[in-house]
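Of the protein chains in this complex, one is absent; all others appear in place.
In this document, chain identifiers A and B correspond to the written order of the chains, with residue numbering beginning at 1 in each.
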Amino acid sequence: MRAIETFEPPAPSKVNYLNAEYGLKSWLLTRDHKRIALLYLGSITFFFFIGGIYAMMIRLELLTPQGDLLQSTTYNKVFTQHGIIMIFFFLIPSIPATLGNFLVPMMIGAKDLAFPRINLLSWYIYIAGALVTIYALLAGGVDTGWTFYAPFSTTFSNSYVVATGLGIFINGFSSILTGLNFIVTIHTMRAPGMTWFRLPLFIWAMYATSLIFVLGTPVIAITILLMAFERLAHVGIFDPALGGDPVLFQHLFWFYSHPAVYIMVLPSMGVVSELIANFSRKNIFGYKFVAFSSLAIAVFGFLVWGHHMFVSSQSVYAGMIFSFLSFAVAIPSAIKVFNWTATLYKSSISYDTPMLYGLGFICLFTIGGMTGLFLAALAVDVHLTDTYFVVAHFHYIMVGGALMGYLGGLHYWWPKITGRMYPEAWGRFAALIVFVGFNLTFMPQFVAGYMGMPRRYHAYPPEFQVFNVLSTAGASILGFGMLIPAIYLVWSMRYGKRADANPWNLPGLEWRTQSPPPTENFETTPVVTWEAYEFAPPEEIEVIGRLRGEFENV
Amino acid sequence: MAESYTTTKHAEGHPALQHHFENMEQQREAGTLGMWVFLVTEIMFFGGMFLAYTLYRSKYPAAFASASNHLDITLGAANTGVLILSSFTMALAVYGTQVGKRKLQLFCLALTIVLGLTFLGIKAVEYKDKYVDSLIPGTLIPGHPFSPAVQVPGESFDEHKLHLLPGATVKNVEMFYWIYFAMTGMHAVHMIIGVGLLSFLLVFSVKRRYGPEYHNPIEVTGLYWHFVDIVWIFLFPLLYLLGRHLEHGG
Partner (left out) sequence: MQSWIPFIPESASTMSWKVDALYFYLSGVTVFFTLLISIILVFFVIRYRRRTPYEIPRPIAGSHKLETLWTVIPFVIAMTMFAWGARVYFEQYSPPENAIEIYVVGKQWMWKIQHSTGQREINELHIPVGRKVKLIMTSEDVIHDFFVPAFRMKADVVPGIYTSEWFEATKPGTYHLFCAEYCGMNHSGMIGSVIVMEPREFDNWLSGNAGNQTPAAAGQQLFQSLGCVSCHGANGEGGRGPTLAGLFGRQTLLSTGQTVRADEAYIRESIINPQAKLVAGFGPIMPTFQGQVSEDQLVQLLAFIKSLQIVSPQPATPGQSPATTATAPTRATPAPKAK
């Protein structure tokens, strides 16, 4: 039976989740996962621009070797806050809380997540954490670095450490609840016929991410709590003056914060699987390998935290174990990259904006991932740790990787979410600008790092200036490139071309209901009888040629 | 997982069935799995403190033994008994709900609450004793710093004074007490939340909301309660029973 045949396009209805109810209360008290996704979308976009402003300040200061634009304490606060905002208030929630919330129920054929009220609660917790953090920033800011190392954070810093820590602590519960919701939903609410290996790879990625949310976030919560008490009440497990061990803080901190980087990149990898498959009309090569790689990354990611501590006075033998495991965790990511590439072989590739972001991800993530190997290699890490090499490496993963995936997903599912298409030409243009600007910003930083430029430096020796100037030039281009989608996406919500249920002609469950979807997602719960990414049943494939024009009815 | 789900537009059925679930069975499965996942997060949350405890106990064994000896083992053991009993009454409450024995359900829920409050009461007594002996670490209570009286060798035994084993220092004893308060304090917070949840359940049970067709909330709260009990079962020996063989009396 043809996958497409079972799909009866729903009678187009004017009522969808956006206009089913009006009024502030219907949004602030909603239980609809789609509306909650939009609440998150607005919040994280706001924080993205705050974090971006901090980034601009950093890059402007670093144009010259002297610390002449900002005072050093101000600069220290700026880079700290750039990190905190971007990591905790943008990247970690980005794909899970927006695209994940919106799409997980739809892609598995459910009406909502397992716990809709907890979903809403998680947004309110996010907002509460955000407000506490904003208070801390406005009251005077925090200057410990986003890593909050003791004893500087517990005893020596004169900034709003406790308030910021509280904000992040609260925010962590938002993550935990989202992850819990996803795990339960994926286990118990799949539509009939939607077996595990028929799930879109985006769901596998969200599942793996949720495992990390649930297992890792509580550890940072308790770490922040202990640090805060130490600072407030002079009780100590971290400050050596109180009998404590500062390296213990690093172990506890990185036990979460390393898996956190997989929280940031796994969802993006899930999006990329969707983009590559759907915009080349071919199932992902090695589907099971990609699915299990997501799980492997989640599990192995918990075993490598010590690679942030190779020079911290950790034992040499512990360093070796962590180095070995860090190389091991790179392998599943490599497997994914090869499988995505192989998917494109003998496929049918369209150059839509989402595909461009997907391709950009593969290229930049390869660079980011391989430069991670430099840092996993002990001897080289001794030289490179705490230099700009590390900064470049993680920006390649988080911006070149995670952010590109996010933008690609946002564009891909934009018609489903809003019922409108974004302007394609502008989309492609912006993708190109972002790609160029990004590389120009961060490639020179690899060189500056190996040359010895330390990170978190407000002023630096003059021989590093050329790299910093290139980097700032790139950042300007990157910033401009980010502004463009911000403008046209908002514009499209009012003036974009209206999209129908399946503007891209794809088999995924989310495309089998109208755009925007009704509140209950599906008129009737679908029964799934086809495999993932089955563009047409195997016996009816023609490599080149027209189909019988069914798509025109859709 | 693959049971026969109906595919009707709106699942008719039990008034407690939420609209996004297909049927009560799915709702119950989701609720139970959700609570298990939540308990895993709690394990990770407490885990950080258990790690700190393990580390510093191996670093300062004499101080930890001295401080542990100074805790009131009678009260601690009493609390352990109270909690274990409360887990039993909780399990009975769940059973009572499942089979429709309403009296058993109500009585056991109420008894569990009472036992929980008893635990918290005994804890409060212990905390007060620490306050009186100036064993509250750091400046947790401003103006009342950590300054216990230390037993001088040769003096007659004074239960309010800290007896330091060879190698123990007051500073490291303070570390023990911080870990003690952090762990038992966090545990107590979870107990309070548990008692709160049970109170809601009791009120709703009186209103006949739960019975054999719908008892998942009581089941999952039972899971939570048992977890909080298990955490205490780990805390008690680790905090109260160190080095008892080195010390006579208690």
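What we mean here is this: a residue touches a chain if its C-beta (ideal position, glycine included) is under 8 Å from a C-beta of that chain, and two chains touch if they have at least 3 such contacts.
Given the structure is predicted, the values throughout are model-derived calculations rather than measurements.
Peer 1: Quick one: say which of A:L373, A:V469 or A:I484 touches the chain that got left out.
Peer 2: Residue touching the chain left out of view: A:L373.
Peer 1: Looking at the full complex, which residue from A:E21, A:D386, A:D500 or A:E523 touches the chain that isn't shown here?
Peer 2: A:D386
Peer 1: Thinking of the whole complex, not just what is shown, which of A:L252, A:L344 or A:V528 touches the missing chain?
Peer 2: A:L344
Peer 1: Of the residues A:F289, A:W426 or A:W491, which one touches the chain left out of the display?
Peer 2: A:F289
Peer 1: Residues on subunit A that touch the omitted chain in the whole complex?
Peer 2: 67, 72-73, 76, 143-145, 147, 149, 151-152, 155-157, 240-241, 245-247, 280-283, 285-289, 310-313, 315-316, 319-320, 323-324, 327-328, 330-331, 334-335, 337-339, 341-342, 344-351, 359, 362-363, 366-367, 370-371, 373-374, 376-383, 385-387, 447, 450-452, 454-461, 463, 533-536, 538, 541-547, 549, 551
Peer 1: Need a quick check: the contact residues on subunit B for the chain that isn't drawn.
Peer 2: Those residues of subunit B that touch the unshown chain are 60-62, 166-169, 171-172.
One rule holds for everything that comes next: only the chains that are shown with their structure count from here on.
Peer 1: Within the complex, which stretch of subunit A touches subunit B?
Peer 2: Touching subunit B: residues 105, 110-116, 176, 180-181, 183-185, 187-192, 195, 214-219, 221-223, 226, 229, 232-237, 242-245, 248, 252, 520, 523-525, 527 of subunit A.
Peer 1: Touching subunit A in the complex: which residues of subunit B?
Peer 2: These residues of subunit B touch subunit A: 1-2, 4-5, 7-9, 18-22, 26, 29-30, 33-34, 37-38, 40-42, 44-49, 51-52, 55-56, 59-60, 137-140, 171-172, 174-175, 178-179, 182.
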